[in-house]
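Take a look at the following structure, please.
Now for subunit A:
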Amino acid sequence: MPPEPVLSLAFAIVAGLVLGGSVAAVSCRNRVHAGLFLAVALVGLALVFLRMGAEFLGFIQILVYVGAVAVLIVFAILLTRGSDSAHERRSNAPGIGIGLAVLLWGVLAWGILHRSPGAIATPSPPPSMAVRDLGERLLREELLPLQTVGLLLTAALIGAALIALPEPGISPRPSGSHGSAGTETPPSSPT
Partner candidate 1 sequence: MLGGGILHGLAVTAKNFVGSFTDPERLVTLGYPEERAPAKENARQFPFLVFDGADPQAGLRCVACQICEKECPPQCILIVKSKTKKPDHLGKPQFFPATFDIDLSVCMSCQICVEVCPFDAIKMDQEFELATNDRFEGLLRHRDQLARPNAHFQKLHPTDAAAIDARRAEELAKAAAAATAAAAAPRKPAPESPPAA
Partner candidate 2 sequence: MDAPDQIFVLLKHAVVSWFPTPVQPWISAVLSIGAILAVYPMIFALTTVIERKALGRIQNRPGPNRVGPAGFLQFAADGIKSLTKEDIVPRAADSVVHFLAPLVVVVPPLLALAVLPVGRNMVALDLPETGLLFFLMVGTAVELGVFMAGWSSHNKYSLLGAMRAIAQLLSYELPLLLSTVSVVMLTGSLSLNAIIGHQSEVHAGVLLGWNVFTPWGAAGAVLFFIAALAEANRSPFDLPEAESEIVAGYFTEYSGFKFALFFLGEYLGLFAVSGLGITLFLGGWLPPLTVLSWVPSWLWFFGKLAVLMGIFIWLRGTLPRLRMDQLMRFAWQFLLPMSLINLLVAALWQYSTPWPHLLRWLPAAILFGIPYLLYHRAFLRQHPPRTYRYAS
């Protein structure tokens, strides 16, 4: 284990990464930049997990959130062609957002400080949670929630697929410019 100063320096860097990334993600006007900063913040979060020794959670964090969620977010921005809007207006009521954030922070802080007053002062050793234990826990005690979540996600997936399906009756293909033999309609151009 590296010495303590190195660790706290690492924590400072990681914390800076998370905070800087999050702030930039919400304040960036360019949506793609915001998405990339979100990815930075998520990587920072994963590093926090790693620093606490939760390797599995850290890796899963990157695998799922950076590899899938963040990529999907920027991909969606790309597909909807909103990435060029550099002249985006700022939110009308930034106060609401800031207020919500402060409120959330307050609740979390209250919860942490109030529920386990000793936890901050004397950090207890992290529970050793091997991957195998995690898996057994998920598939034994928490099986019902897991399956429910799976069902929910499947329903969401089917819904998304239904939305994405082309509507029947609308053909994107305009007719060819050469009238083929026997067509009575004149070749028309959709423009």
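How were these candidates chosen? In short, all candidates are chains of the complex that A comes from, given by their letters.
Here is the rule we go by: a residue touches a chain if its C-beta (ideal position, glycine included) is under 8 Å from a C-beta of that chain, and two chains touch if they have at least 3 such contacts; residues count from 1.
Quick caveat, the model's predicted, so the values are computed rather than measured.
Candidate 2 is the one, among 1 or 2, that touches subunit A in this complex. Contacts from subunit A toward candidate 2 in the complex involve residues 30, 32-33, 36, 39, 55-56, 59-60, 62-63, 66-68, 70-72, 74-75, 78-79, 83, 130-132.
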